[in-house]
Every structure is written in structure tokens, then in C-alpha cells.
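A single protein chain has been omitted; all remaining protein chains appear in their positions.
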Amino acid sequence: MSKPKLATIWLDGCSGCHMSFLDMDELILEVAERADLVYGPLVDAKEFPEGVDVTLVEGAVGSSEDLRKVREVRERTRVLVAFGDCAVTGNVPSLRNPIGPRAVLETVYLEKPTHNAQIPSQLVPELLEEDLPVHAWVPVDVYLTGCPPSAARIYECVKRLLDGEAPETVSEAVAWKFG
Amino acid sequence: MSAAAPAGAQPPRASANVCQAASCLAMGSAQVCRALEAEVAAAGLDDVAVRRVGCLGLCAAGPLVEVPEQGRIFERVLPGDPSSREGLLASLKGEARGGRPVASDPFFSRQVKVVLERCGTVDPENIDDYLATGGYEALAKVAGSMSPDEVTSEVVKSGLRGRGGAGYPTGLKWRTVAKEAGAAGKFVVCNADEGDPGAFMDRSVMESSPHQVLEGMAIAGYAVGANRGYVYVRAEYPLAAERLALAIRQAERRGYLGARVAGTRFSFHVELRMGAGAYVCGEETALIASIQGERGTPRPRPPYPAASGLWGCPTLINNVETFANVPSIIVRGGEWFASIGTERSKGTKVFSLAGAVKNTGVVEVPMGLTLREIVFDIGGGLAPGRRFKAVQTGGPAGGCLPEELLDMPVDYESLTQAGSMMGSGGMIVMDDTTCMVDVAKFFMDFCRQESCGKCVPCRVGTHEMWRLLDRMTRGVASRWDLEQLESLAGMVRAMSLCGLGQGAPSPVFSTLRYFRDEYVAHIDEHVCPAGSCHMGTAEPAAAGVSPA
Partner (left out) sequence: MSEVRTLQIDGKDVAARSDETILCAAEENEIHIPTLCHLEGLSDVGACRLCVVEVEGTPKLMAACTTTVEEGMKVTTTSERLVAYRRRAIEMLFVERNHICAVCVANNNCELQAHARNVGLDHFELPLMHPALPVDASHERFVMDHNRCILCTRCVRVCDEVEQAHTWDVAGRGTGARIVSDLGMPWGSSTTCTSCGKCVQVCPTGALFEKGRSISEPKARRPYLPYLVRVKERER
């Protein structure tokens, strides 16, 4: 029998949630043993695979590329976990929402730089009007709050999902606080 | 008598009663009055009086002029158009021609006037007119020969219920205030903050018969043991305020208000307080805060104002129309009043009939008349080619009632049971071109803007419900949005602090109850059955959180 497929993905966030994931220490070996880590910043895979059982999505959806990815992830994943506050609420990246993307780009690329000030337009994905939580775009099965969620709660969440527990009860079991 | 009346005791042979309430004035009825005076003089009709009176009822067809001797009311008597006065002048000369016959036109003949008894017959700026029609007799009788308890008992016997919204028994409220010790004094407050969209009955009453309201207040003051009263008028009603102020001065001069009312030891002083454009200040606790000079926000009840109102003193708060009923009850007796109306809703109710009906205006009907009689007989039905769809009653806390309920009697209980409410008396008729989702959105937008912001269910809940309704009317909503709307509506109704928040979901509930198919059409088919919503606007990137 093949092992369940686990993936992680990093959208508009600081990667802190992934750091916390690594913080699991030796428990990560148990996770590695129980599941195939098929995609993520920690894995060398170009394409998000089909038929993933559990995906942890870190970060909010802030750009057209984030949106493309999260839709693809949703299509190819059975249980999608909004991983950390940015994915759950928008958190820090969403601080830009009250002023809009234009003002952010102008400040960062036009006002601050000392030379060659210009707003990048090639190869860089376009910013969306608002930086929004994952569930604003695609259905989410489990919400794992925290900035970042502790390694213990990440482990708890992943373990329960790999055990085949229903997403709703997992959500309840790992519920904690924002921040 | 009015300035234009012929001198001497000789009563005029005919009179032209020109409406001087706000709607007709806006259409130029002050100029009409002057033009008529000139024309009457030019025609040598020196036995004709041109009189300034209050509201004649058909407010949308102003300026209105009545010739009572001929029993006719003339519509659209325009200042700049002498031809619009031809029939009127003929009538004044004695010919029965033109206008609408008061005795047989159902708009007039189906009405029963208690509150509006003097509207359109007396000059609102002249206390003598009021006195000549039996005005202040009730007050003199009460202060001179009745005990406070007898007065209250008469009101209890009448079965009068509050006309400002909830329909609380007025006599009971008076009795509660009367029983309070009130060592530091008591107050009577008249709620004239009429703010429901489409409601203008209280304005009409104040502009047409201000003394009647003051008399009702003074009688209440006597009954509950209060010596001071306030009328809280919304600032958007400058004419009503002006006439009330004038009436107070006149009544004081004649000894009906102030110290020693009608020569007795009872004193009653009335002052005006102006609102500042906040709908929520019609809510009694917010109104009290506002009179005290504080921010007009509601507070939890109990304590009710009857126990602790203005400056912590026992305070009786009633609506304009409630007070305007009182003098008649005293003069003709509680039993007489109770003989009008239904088992549990006594007397009459004044409605402002508006929207898609032919006859728009202020009407007074006995409780228990059916919606159909009001809309089709009195209102004259809809414009040709238009189909009746719903009638909205009760303002932002009321609801929309469909065609199936047209034969329902209009009384407090029936309306509430049907998911609407009596409210203060706004009645808006809607035809097949009106979208019910859009109507719900309109009222929600109103509540969202008028929420005082004190409690979060109303402050945020009305905003969120409005947002969802807006999505629906743009054709971008999903079934999830509908679920959210219903869940929010229940929460906001149950959790809000005051009647504004508690009532805000009512238009949503009633339209969902009777017109759910319209919601579904907006959502599933992206179609507005009434054809009034602009559907299918492209969804801006993620305008809302709506998980599929």
C-alpha cells in the first residue's frame, strides 16, 4: 500500500510557518515515514502533482500567480489546510489592503529607491486588488491559526489528517488563537 | 377668524380652504392663496372667505383647495396657471363643478377622522379656529373636574395603543408613570422624530392641528402628574416646529399651557427640542439622551423611561398621533373610542399612503379595514397597466406583504403575525416593476447608515447584510451568500441592543418569506424578475469572501 501524499506550498507569507514545520525536530521523521512529501519549498518538484491527500498552504493570496497556484492546489488536493494566520486571515500581507496595491508599488519601487526607480512589469506577477485569505478564493478544509502555528500543533494537525480523521474534528482539535 | 374672512359676525357663504401644509406649500399653495384672494376680490365675491388650513390629504396632488360648502376638493391648483382655478372659482360662485366630491369619492368617504378631524378645516396658526371647534374643552374638563385617575381610566377604557410603533397600551403606560413617586418631578415627551422612510403622518398632524397634540400632552401631564413636557421634533420638519412653537405661545397666552392651566392649579410647560438628523433618536432612550444634550444612543431597557427617563425622572413618552387621539377620547368617552376598530386594536390609524397608488397622501381609517380597501378603494388602486405586488408597512422594521394577504385586516396583531408591523404608519405600495430584493437592500442600506454604532451586531451586521443584498442585486451572489444572509438576519435580530438593530432584518425576513423565488432567480439564474436590477456586473477581483 502506498503512503498518503503530503504537500506544502508557500504563497504570500514570510515562510515562518514552514520554519515552524521544520521545528518539529525528530517528529518530522515520523511524518516523513508516514507520508510522501511530494511538493513544497522543501522538495525538488517543479509541478504540483495530482492526487495529493493533504496540502498545507502557507500565506495569503496576493498576486495573480498565488491565485493560479491555489486554484491548482485545490483541484489536486483532498484536504487543504490554511496553514498559519496569513492563509487564514490575510494577516501581515493584508496590511496593504486599506491603501491598495498601487500605493504600495509606488512607495516601494518609485519613492524609496535611490536609482533606476521603476515599477517592475516583466516576469513579476501582478498584485491583486486585495490580499485575501485562502478561503476567499477556494474552499478550505482545516484552519490552522497562529503566527506561526507551533510545531506541536502542526504535527498534531498533520498526524490526525494522515490518520484519516475528518477535517472538521481536526479543525476543532487544533483550534487555538490568532497571532 | 382668518385674515381673509369678511368682517362682522356674518359667516361667509362659501370658503376656499387652501392647504398650507408642507407638500402643498412646496407646490406653491402660499401663492395660490394670495392669487385666490385677489381673484375672489376681483370677482366681487365679498361673501367668500379664503382660508389657510392644514393638510387636505391628497398630498401628491397639491396644491389642494377645498370648498366645503360644495363638498369638493380641487387638485393641482397651480399658482402660475389661472385655468387650474376655473372650476374652483365657479364652485365658490355656487356652481357645483369640477374637483373631487368629498361625499362620494371613496378616498374621502371611506375614511373615519378622529386624529385628522381638524386637518384641513382649521387654520393651524390660529388658536381661535381650534377653540371654535371644541379645542381645549377636554383639557379644561380634565383639569377642572376630573381626578388624574379618572383621566387615566378613560384612556384605559378607550383601548388606545401607542401609534409610534410597538402598540403598547397607552393607558397602561400612563398608569405606570402615574404610580411612580417622581420626587424630583416627572416629564411628558412627545415623540415627533418621525423618521421611517415614506412616513409623513405625524408631520401632517403637527402642521395641521398642533394644538391638538399639545392638548393631548397636557392631559397626559395632568393624568401622570407631570408639569413639564417636551416635543422632540426632527429638524427636517421646520414648518411643524414653527407651528408648534407658535401654538405653544398662543396656548400660553390663552392660559391653556403654562402656570394655572384653564384657571386651575395644574401647571404644564411645554418646550420644543429639535433633532439633528439621526433616525435612532426616535428610539425612546436615545431620544431622552438627545434631549439631555448627550449623544443620541439607546441604552438597554429596563429601566423603562416610565421609571427612569429624562434626568432619571419618570417620563411618559408617546407618539404625536397617540397624543392627538386623547382630546377626543376625553370629550366623547373611552367607550366611544373603543367602539371603533377591532377587538384588540381600537380606534383609527393614520397612514401615509405612498408609492404606486393613484391617491398618495395621508389617510385615516378605522382599525380592521383590509389592506385591499386601503390600497384599492381609498388609494384608488394602481396606475393602468400596473400589477400590485406588495405593500410595505412598518418602516425599516416592518415588512412587505404580498397579494395573498390583501384581505387581511389592518390591526397590530395581524400585521405582526404576517411578519410586518403597524409601525408608525408608513404604507408604501409596490407594483410589478419593483424588485423585492432591491427593496430589502434599500431598507438595509437605511439601517446601516442610521445604526448608532453602539452595539456590534447592528453596526456590522446591517453592513454585512447590505453587502450580501448588494451582491444579489448585481447578480454575483451565490447560495452561500443567501445562507449567510439568513444566518446574519437571525443573529442581528436576537443580539442587537435596540429596536433599530432588532428590527433591521425584518424586511429581509418578510421578502424571503413571500418572495423567495425572486432571491433564487437573482442567485441561480442571474435574472431580476422585476427587471429593475442591473445584473451581471463583472465581479471585481474578490469583492467578497464566498467559498464556493
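Should a chain be cited, it is by its letter among A and B, assigned in written order, with residues numbered from 1 in that chain.
The working rule: a contact is a pair of C-beta atoms (placed from the backbone, for glycine too) under 8 Å apart; a residue touches a chain by one contact, two chains touch by 3 or more.
What you are looking at is a predicted structure, and each value in this text was computed from that prediction instead of being measured.
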item	value
Chain not shown: contacting residue from B:70, B:484 or B:511	B:484
Of A:20, A:63 or A:89, the one touching the omitted chain in the full complex	A:89
Residues from chain A at the interface with the omitted partner, ascending	82, 85, 88-92, 94-95, 97-99, 130, 132-133, 135-136, 140, 143, 145, 147, 171-172, 175-179
Residue ranges of chain B at the interface with the undisplayed chain	278, 280, 295, 297, 299-300, 302, 448-457, 459-464, 467, 484, 487-488, 491, 494-497, 544-545
